[in-house]
Structure formats: C-alpha cells, structure tokens
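This is the structure, below, for whatever I ask next.
With one protein chain removed, the remaining protein chains of the complex are shown where they sit.
For clarity, chains are labelled A, B and C in written order, and residue numbers in each chain start from 1.
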Amino acid sequence: MIDLSVKIGELELKTPIVLASGTCGYGIELKGITDFGAVGAITIKGVSLTPKEGNPPPRIFETPCGVLNRIGLENPGIEKVLELMPEMRKPGVPLIANLHAETVDDFKKLAALCMDFDAIELNLSCPNVKEGGIVWGKDPSLAGRVTGEVRKVTKKTLIVKLTPNTDRLEDVALACEEAGADALSLVNTYQGMEIDLDTWEAWRGGLSGPAIRPLALFAVRRVYEKVKIPLIGMGGIKDENDAIKFFLAGASAIGLGSIMLRDPEAPRRVLSGIIKYLKERNLHGIKDIKGRLRWKD
Amino acid sequence: MIDLSVKIGELELKTPIVLASGTCGYGIELKGITDFGAVGAITIKGVSLTPKEGNPPPRIFETPCGVLNRIGLENPGIEKVLELMPEMRKPGVPLIANLHAETVDDFKKLAALCMDFDAIELNLSCPNVKEGGIVWGKDPSLAGRVTGEVRKVTKKTLIVKLTPNTDRLEDVALACEEAGADALSLVNTYQGMEIDLDTWEAWRGGLSGPAIRPLALFAVRRVYEKVKIPLIGMGGIKDENDAIKFFLAGASAIGLGSIMLRDPEAPRRVLSGIIKYLKERNLHGIKDIKGRLRWKD
Amino acid sequence: MRLREGRVKRNEKKGNFYWMEVEIPEIPSLAGPGQFVMVRGWEGYELFLPRPLSIAWSSSTCLFFLIRVKGRGTELLSRMKPGEKIWITGPLGRRIELPEKFILVGGGIGIAPLLFLSRWGKGYAFVGGKNKDEIFGTELLEKNGFEVFLATEDGSLGYKGTVVDLFFKKLPERLPVYACGPRPMLEKLQGYDGEIYGFLEERMGCGMGICKGCAIRTKGGIKHLCTDGPVFNLKEVVFD
Partner (left out) sequence: MRLREGRVKRNEKKGNFYWMEVEIPEIPSLAGPGQFVMVRGWEGYELFLPRPLSIAWSSSTCLFFLIRVKGRGTELLSRMKPGEKIWITGPLGRRIELPEKFILVGGGIGIAPLLFLSRWGKGYAFVGGKNKDEIFGTELLEKNGFEVFLATEDGSLGYKGTVVDLFFKKLPERLPVYACGPRPMLEKLQGYDGEIYGFLEERMGCGMGICKGCAIRTKGGIKHLCTDGPVFNLKEVVFD
C-alpha cells in the first residue's frame, strides 16, 4: 500500500502536491479543469492588506525552458480575497494563504485575518520598506524577526517561502525555523531580466520553469541539510521525474508552479507518475525516498 | 562602415567575440573547425600552478536548456600549458590565460608565469583555501585583495572573472575595479545539482547554457551600472540575438561558452548575425548599442 | 475548457498566413464569438508556454486558425503537417453578445477572430493589409452576408491606404464596430463616434485567469485580457 499523505505542521495533505502561489489563482479558476483529487493543498495568489494593481504590461516573457514574470503581486487585497472563501472551499482541498507585506505590522495584521485558511505562507521575496527596502528573505535576522512576530499572532501552520536570491539561504532558513516556522517553501523565482531587441526596452523579472530546476534542487538540498522542519520543494517541476528529484533532495511535498500555466492537469499526471515510480521500486511512500540521495562528491 | 573591434584593457580585439574558458580547450583542438577570423580572443581552459586531475566521471549533465558541469578544473599545470604556446599561437588570436589558485601567492606566481599570454583572467569561482575556504568571488575584500596583489606582479591586461553565486556581486565588481582590474568577465556558472533517478546518486555542478541567460544578463547589467571598466558578458549565449542583449545590457565583448560544445562554428554564425543586426539599423559598431537598453520598470 | 489533444487536418499557406484545420471534437460546440484558445504544437519545454490563437472558424469537429508567423512558436505551428498532434485548451475568454447587424474592421492577421464573428450576423467588413498577401477570407465574409471593402497599403488590392482610412471614408451606416488589428489601428478607431469594440492582444501565461499575466489598462483599472476580454469596449481602453 502506498501512502502519499504528508504532514506540514498541523496540516494533513492527502497528496504531496501543492499548487504554488501565483500559478493557480484562487483555485476557483481551475474548476472543471484540474483534478483536485490529486492536489494536497492550494496556495492562493499572494495577497496584501490593501489592493495592489501590479505592474503595467508586459508582465510575462518566455525564456529558454523558462518563464520570466513581473506580475507585481497584483491582488484585490485581503478583504476581497476573504469574500471568495466559500468559492475557494469548493475543491475541498486545504488552502494556504500566501502573504506579502512591506512591514512586520502588516504581516501580522494579514496573518490575523487569515483565520479561515488552513495555513499561512509568508512570501519573503518582497522588500521590507521600513528598514531600507532590503528583501526580507535575504537577511536572516529580518526573516527570523518577521517569522517570530507572525508566530505570535497565529496558531495556524506557518510556512515561510524563501527566496533563492541570497548567499545566506541556509542561515535564513535556520532563522525562520528557530523563530517558529512549521515548514519552509522554496524556491521563489530567480532574479533575471529580458530585453526587446527591436525597442531596446528592458524589464526585470523572476525566472521560473524547467530552466531553474538544477538550481532550485540544490537550494532545497542545502536547506534540508540544515533544518528539521518539512520543506515544500519547487522550482521547474514539470513531471514526476522532477518531483522525485525534489523528494530525494529532501522535500516532504512539492510545489507545481509554472507548469500549471501550460498544463493545468499536471497535478494528476505528476501524482500518477510518482505512484508508478514508487510501485516499480516496491516503495511505500514519500518517506522512503525523502532526502535519500547519495552524494557522489 | 561597421567597426567591430573592442579594447579590453591594453588588448585590441578584432571582434567582440571571446571564447570562454573551459569550452574551447586551448584553441588547438578547434583547428580546422572554428573560423578564428571571427574570434576576438581565446580564453584557455583554467590552469593552476600544479596539475589537477579533476573530478571522477560523470562530469557533465544535460538539464533543460542547460549544461551542468563538474569538470573540477582538470589541467596539466602551468608548465605543461606554456609548452603549448607555439601551437596556441597558430590561430593568430590574442590569448587569455584563465587562472585558478587556492592562495594569493599561487595566483601571483601563476600570473608572473603568464608573460607570453596577451591577458590574464583570474577565475574567482574557486575557494580560497587558506582563509576558511570561502570562494574568492563571494567576498568583496578577498576579491579586491587577490586582484590588487596580482596587479602588482603583472602589467598585462588583467581581467577578473566573477561568480554570480553571490549577493554582493556589485561590491565584488567594484572592489576588483578599485584594485586595478582592467576588465571584468561574467558570469561563471550557477551552482546547481543533478540526481540520477535510478541510483539516487547526486552531484553538484555549475549550470551554464541558455537556461541561465535571463539571470546572467541581469548580472551583467547590475555590474555595468556600477563600474567603469569594460565587461565581457556571457551566460547562455547561443546566437546573435542573445549576444546583442548582452551588448545592450552593457557588455563590451561577449563570451561564447557552452554553445561551443554543440556548435564549434558558433563564432562565425554569431558574428555574421551581429553585423546583420547592426547594418539593418544603420549602426556602426558595438558602441552604438552598448548599455543602451531602456528600463521599463 | 480542459487541455485536449487534437490532430492537424490541414495547414495551408495562404499569402502571408497559414490556414490550419484541427480535429478536436470536444471544443467546437462550446465556442462562441470573441473566444480564443491556447495552442501548443510541440512536446518539448524550450517554448514553455502555449500560444493564444483566435478561433477563426469551426465545423462540428474542427477548429480553424489563421496564423501569421511572428516568432518561434508561430513558426513551429506554421510548419505542422497533417496528422501531427496539437494541444489545445479552450474555448477561453468572454463570449460576446452580438447585435444582428454590425461592422467588422480587420487589419492583417486581425481578420482571424472577425471571420468567426461573421457567422453571428450581417453587415459590412473592412479588410486591410500591407499588400494582397495579407488579405484573407473575403469570400467567407461575403457568403456570411457581409459586404466587403478591401484596402492595401501598397494598393495591390482594393483601396490604396489603410483600412482605417477606408473605414472612415466609406462608413455605410452607424453600426456597432468590432475591430482587430495592430495597436495603432485600434487607437485610431477609438475616435469612432459609435459603439466600438476591439480585440486586444497581450502576452499571456495561462489564458484562464490564474497567472495575472495579461493585464490591460482600462479607465476602470487593470483588467485581464483572458477573462475580461479579449474583446473590450475600445473607449474604455487606455493605450500608452
């Protein structure tokens, strides 16, 4: 018997497949398209205290095996999002609120408003505006502080989503764990840019998709070797093979991001593939592969 | 008239196309294959004071639109490499010695031995063994120090090759400029890993190829906005369009790396494409596009 | 609206465009005027995203696309051969309500979604392009009860000039207008003093509202092309 359930903090996921933030809307849009039976949890598009317009177009570019986005965290604000709760509940899957804010206070207020969600995920890829604008997730002490402060106001499962754009990834991860995070989610996108060859216009953006898989996998592994809390691993996963690599690297669950834009039926496809892989090897669950890679260097 | 020559320190390149280190051997191997008329300079495979065996196989993996390598800086040592000088001279193209060492002293000794090269490139992606093993290029003061010390022992054009695996890229670049570097070369590979799904064996490696282009482009631009010395931009360039993006981002010359493994005739192809692009727009040389992108955010 | 696998039935070069017929029985009966689909004609991931294409026509089991090669994606689509697999999600976007009589104004490849619209009414169709190789579908429009006015910039077919010029010159009746074409064309049409709707374009991620990639500026704030559009009241759109 194969047991695919995983526990992330207090959260029981029926499958180890999490829909990553920003690539599944509020889940609602995927009604009738995605088979939610294959989904362990839905992470909604990042939400802030007040509405955000996001960036002017263009917002999305294609790069070799990758997607570069500069959505700019567009969202209607937490109040409007809470109104969607009845609709968001329909798939019957645990809901994770992905939050972003520019101050510790706003993060706390947001978290306190998320009572009806099953878990909270802090997106630390945005800048801390009060303290010099440094991105929360680039600085272990900032990351630890915001995690600790949010921890005080909520008993919900608290996930911290890490940015890979830092040398101090492991220290940031440790700081979040010490400050009370129940789990870590990584990676968010890698900073890149694109240029239009005709107009010479240029845009910054975050890179995701298969291109980043080798980098993301390494980020997950480095964090796995440092912390004890479970990890939701993501970055370029397109099929079961990629997913299994993240489990072998140490992820307890995996996130599907960009692939949802191309194939909204990816959750079932990936889940079936994982089951097949486990069966063929007589393995009984994610725990039999989690972290089990063998370094050859 | 289109003028494609560029100056990198004292080095006059007839074309802005540099063969990147580690992907063109010693140039010798490409005799009769690559059209050296299209090549501005050859950067030889990284060399150290004493021979290095490199890593046991496997050493190279393919990832989506990328190459992950763990060659391990295999080389026969500087003495043996110097013996190749007559052969290396045959293409008639300036030669850049790519050096790596574990101590400042070794870097100095190496540089002093490179009298017959046209320029020296310090590869700062390897660890400084005496001082805790931190990678030279991750720390502005280390990077500045090694650059300054090498500067003292050579009058050759001194290029410093930067690693993108750091938050402090701009500071490292500035430190190298202040310490006397004539030019900077970037990026080296991004740290990643690969796992074999059958054996669960895992290897660390450096990612290169089209996958990293959006990241490398951004790295080049960030450095361009900080320093005055010329940049050799590279990372995922496969065709003229990619090359032009690097010029628009601020590179004075561009490096062809992984593409040489797939298409050793890339220099001519890319050069012809650059000329066509310039002609179609009535532009006269790289200076007409260098750095000229327009940020839209 | 699920991701379906179809098969290319034909793919013919017509002037500067390709006319592609795809067998994909699940979709045609659901498709309404103004809708589009996301199309992928390759299995690899180098081109990661599917491409948005208008539904240009349909039969009971097939969709028809009119394609102009722009970059790698449309080039791959243009090279597809009968029998090859193709993946399509749709129909997507907002179905529009059409009056009985209306005017179509199409520039270049912009004619694609207008052909489909012509099935739902009667009226006048202004069709323009750089030259005669960019004029497509006049017989179909006529068969559907549309009087066709042609314009080419080089004068190789019909009126010599832009389709917008021709439109403002020949405007037969003040009817609602549905336009599709390059941005400058739509901007000029904003000046029409009647009801005017335009098919907009923006880079898309998903085509189904989950990525927020397809933002469009309107007087009422940011809208999303794939869920609020692709057809917008042109007077509401802010071009910049």
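FYI, a contact is a pair of C-beta atoms (placed from the backbone, for glycine too) under 8 Å apart; a residue touches a chain by one contact, two chains touch by 3 or more.
These numbers were taken from a predicted model, which means no experiment stands behind them.
Screening B:153, B:174 or B:261 against the full complex identifies B:261 as the residue touching the chain left out.
Only one of the listed residues, B:17, B:67 or B:159, touches the absent chain: B:67.
Of the options C:23, C:46 or C:236, the residue whose C-beta touches the omitted chain is C:46.
Annotation for chain B: contacts to the undisplayed chain at residues 22-25, 29-30, 32-33, 45, 53-62, 64-67, 69, 71, 74, 209-210, 238, 258, 260-265. Touch with the hidden chain on the side of chain C covers residues 44-47.
In the analysis below, only the chains that are shown with their structure count from here on.
The most distant chain from chain C is B, comparing centres defined as mean Cα coordinates. Distance from per-chain Cα centroids to the pooled protein Cα centroid is smallest for A.
Remark: chain A and chain C have CA centroids separated by 36 Å (rounded to whole angstrom).
Spacing of chain A relative to chain B, judged by their CA centroids, is 34 angstrom. Residues of chain A found to touch two or more other chains are 55, 64-66, 209-210. Shown for chain C are the residues that touch two or more other chains, namely 45-46.
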